[in-house]
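To start, I am sharing the structure in question, which I have written as structure tokens.
Left out: one protein chain. Kept in place: all the others.
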Amino acid sequence: MSENLLLNVTKLSTNFYLYEGVMRVLDEISFQIRPREVFGLVGESGSGKTVASLSILRLILPPGRIISGEIFFEGTDLLKLPQKEFSKIRGKKISMIFQQSRTALNPFMKIGEQIARIYRTHEGLSKSEAMEKAIESLKRFRIPEAEKRVESYPHEFSLGMAQRVMIAMMMACNPKLLIADEPTTGLDVTTQAQILDLMKEARDKIGTSILLITHDLGVAAQTCDRLAVMHAGHIVEIADVEVLYGRPLHPYAKALLNSIPRVDKKVRISDIPGFVPSLLNPPKGCRFINRCPKVILGVCEKAKPEMIEIDRGHFVMCHLYEGK
Amino acid sequence: MDRENKTLTVPKTKEHPLRKTWRSIDYSWYVLRKNNLTLAGFFMIVFLLFLVILSPVIVIYDPYETDSDNVLSPPSWRHLFGTDQWGRDIFSRTIVATQLDLFIALTTVLASASVGAIIGAVSGYFGGKVDLLMQRVTDILLAFPSLILAMGIMAALGASFWNLMLTQFVIRIAIFIRVARGEMISQKENEYVEAAVCSGNSTSRIIIRHLLPNCITPVAVMTTLNFGYAILVTATLSFIGLGLNPPTAEWGLMISDGASYLVLGAWWLSIPGAFIVLAVLGFNLLGDGIRDLAG
Amino acid sequence: MSTILEVKGLKKYFIQKKTGFSWLKGGKPYQALYLRAVDNVNFDIKKGEALGLVGESGCGKTTTAKCIIRLIDPTDGQIIFKGEDIASLPKKELKRIRKHMQYVFQDPVGSLNPRMNVKNLLAEPLRNFGILKDKNEVEERVINLLETVGLSEEHMNKLPRELSGGMKQRVGIARAIAANPEFLILDEPTASLDVSVGAKILNELVDLQKRLNMTYLMIAHDLSVIRYVCNRVAVMYLGQIVETGDVEEIFSDPLHPYTEALLSAVPIPDPWVKIKRIDLKGETPSPINLPRGCRLQNRCPYVFSACTSDEPELVEVKNGHSVACHLKSKS
Partner (left out) sequence: MGLFRYIVKRFLLFIPILFGITLVTFTITYFLPGDPAAVRLGGSPSVEALEEMRIKMGLYKPVWERYFIYMSDLLSGDLGKSYLTDRPVLYEIGDRVLATLELSFVSLFIIVVIGIPLGVISAFKKNSIIDHVARFVGVSGISIPSFWLGLVLIFLLFYVARIFPPPLGRLPPGIDEPARITGFYIVDSLLSGDLETLKLSLYYISLPAITTALVNLAPITRMTRSAVLDVLEKDYIKAARAAGLPERQIYKDALKNALIPILTTIGLSIGFMISGSIVIEKVFSWPGIGLFALQSIASNDHNPIQAYILIVGLTFALINLLTDIAYGFVDPRIKYG
């Protein structure tokens, strides 16, 4: 199975060192991404999704630090790679799009130039060749009048268009893996649908795997092949999307899926009581313990549950299922 | 919905109000400690204030009493910092000057800060023609480097204590008006103002109870950063003869006196100079810390 | 059921002055451009009803709502609230109206004064509207209010920044219902919250409406939220209502092409349900330069000659279901 993996994250932990104490934002999370798949990382705010994505690209800035774990990408451990080598992978083999693309583009630089210099950096093209490729890549992501638009500055684009530019820029070198951190949050639904279509299209045509980080379970259901649910720095469940929505096992995943209203039919929703625990002083055992309706006293508060495979490819981290 | 769950999940921690105050003091202290420079600044100011408080005890010589037998003497046990060209005790003069310079800086900056903040806030809230006029006035005042403006006004009014106070007030009121106005304009856009309208508040109550408390922070930061600058302006004006008049015990004047005897040594100007640096540096370091705390 | 609010021909134009150099050639010193944020909006809400106002960002939903509570003065039109036209009421009399009409803001962070504690925030409407004066009574009522929205006494002395997002929004709701209003405007009350927290707020809103017999005007861009809370819905596009009717009716049988597209774009949290997307091409035009005729003409897949010449009017096609589309209102 391991030869069939594009990205293998094992026991990755990232801490933030603050005045109040050490914040254990990621606590030994493990997941795998296969080639040509859309892998979703869902969870509520504060669950550590964004930190997970930034950790993969080693973009964690102080006071944060990756403290342990391995991230194997095509057989090399990204965390052990020297900075210089790693720069060659970023943007060429793994790249990332951000939530606010208008702030993620340099406001003083024409977008054509911004895309072209990625070609110049990674493929060593000349100025004019790179510009031609930049136009081509804008066309690929359906930006109208690409020849003219390369001369524009980021503030001249609408939010949706800026997100397309960002995708065009980050997909410039046809990376093997695209990390998309809430790429459609803040966009209108119709624009969101278009952006998600573009990303799926990129996967189909180029074969790029996508790590989609989202809080929107609707987006995850419609876009992802496999899904990991995060809660308070832990991945609590991983499964194929149909399995996860059809038969969620972890009490958090169940509760989360029960809390979303639907547009196609009237459903009764219920909330999850309590709050995401503080990551400064998380519960010693299971981090869902304060909110869980099925706590096993004497077990859940004592030890962190192990990740166990219930079915083929269906992992869950909960004491309820241990020994089954 | 099961309401039982709620009592379980919301931790019942009723915090004593004093404890809460302590927590915020503790946090400020943490910020001070974390940044050694801010802490240093804090102690510099505390030291100077300490000297000012102790002045009735430690100023043993009359700072204006001349002693022709004992001029320009270097530091000794009798005269800790030596004596000046008229035989006056420099230590006593420096302490009295500390009182004077700190007094001028604190009162004038606080005065222009409070007046400026209110003018700026009101003009920013209402906008319109008065605001436009206010803006032009501040533009003009800010068109001059403040030292030059101060010099001009002092030249016109003549060197004296009250003229210096007035000048100090005038040269920095514009900056406070501008800061408060800008803050008011951005605070005004916040939804809590609309919410306050919906809650039935009158305009005056919205300004006083809702907006002004939220405009204080940048004004406060600006105020601390200006204390040091005000001390520099007083000393500089006095040095060039446009601030206070001799024989007042004032740092800038003392340096100016000492400068004439540079050939004989640097004692007579280094002591007051060191005090200026201590005071200004103290306020600047502290101001930087407060800015970090607020930002 | 009696009508509590009737909006007739509501318009809000924002004027943008564009200064140029045409005055050098003897023209005007500036050119006034009208941004037609809300352009001839009509609807009514009956007592006890929850009307949802949906549309994408910039379509004028929030401007409409803020005109109704007069945080923005409308350019034209009538707002009849409990039989009285409040569109042109002088500012002084608005306090009387706002006792009965309240607003819950979208952003729980920005809408609570960061320097006021929960108690003072909630006491403000009680005192200002002259409901309670006595200190102890106010405190009692504040505790009561906090419990109504699922908070408790211990939150009373907290500052907004010490509360989580969900709690802040609940304080916002508590403040809005403090004076026992009959009519509540909810501006995207859950948009900035996590789903599990949002679920709690939505359930509480549904609950409150039943218990206190309140009337809601709820603004949302998320159609599933509307479906959960509202019984009627109005769809807005570029400052106009393009379709209105019962929630079940519109969500199962949308008539306007824009409603259709909007509904088909909502991702459904169910991997088995795949909706066929109806894609609108291009982008929403600027509300400054609006085309003649239908405002959707450049994006609509069914566009025909009438669309470019005449502006379609909102016409009732079925029982209570109205649509503003040349294609549908004719057939």
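For clarity, chains are labelled A, B and C in written order, and residue numbers in each chain start from 1.
Throughout what follows, contacts are C-beta pairs under 8 Å (C-beta built on N, C-alpha and C of every residue); 3 or more make two chains touch, one makes a residue touch a chain.
Keep in mind the model is a prediction, meaning the values are calculated, not measured.
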Of B:M151, B:A230 or B:I290, the residue in touch with the unshown chain: B:M151
Touch criterion as defined above, residue of A:K11, A:K88, A:K205 or A:K302 at the omitted chain: A:K88
Positions on chain B where the hidden chain makes contact: 37, 136-137, 139-141, 143-145, 147-149, 151-153, 155-158, 228, 232, 235-236, 239-242, 252, 255, 258-259, 262-263, 265-266, 269-270, 273, 276-277, 280-281, 284-285, 288
Chain A, residues in touch with the chain not shown (by the definition above): 57, 59, 83, 87-92, 95-96, 98, 100, 103-109, 117-118, 121-122, 153, 155-156, 166, 169-170
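Please note the rule applied: only the chains that are shown with their structure count from here on.
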Computed distance of Cα centres, chain B from chain A, in Å: 50
Residue numbers of chain A (touch at least two other chains): 270-271, 275
Chain C, residues touching no fewer than two other chains: 200, 203
Residue ranges of chain A touching chain C (in the complex, touch as defined): 44-45, 158, 160-161, 188-190, 192-194, 196-197, 215-223, 241-242, 245, 255-257, 259-264, 266, 269-272, 275
Chain B - residues contacting chain C, complex: 1, 3, 6, 10, 12-14, 17, 190-192, 194-201, 209-210, 213-214
Chain C residues within the chain A interface of the complex: 56-57, 164-165, 194-200, 202-203, 221-225, 227-228, 248, 251, 261-275, 277, 279-280, 283
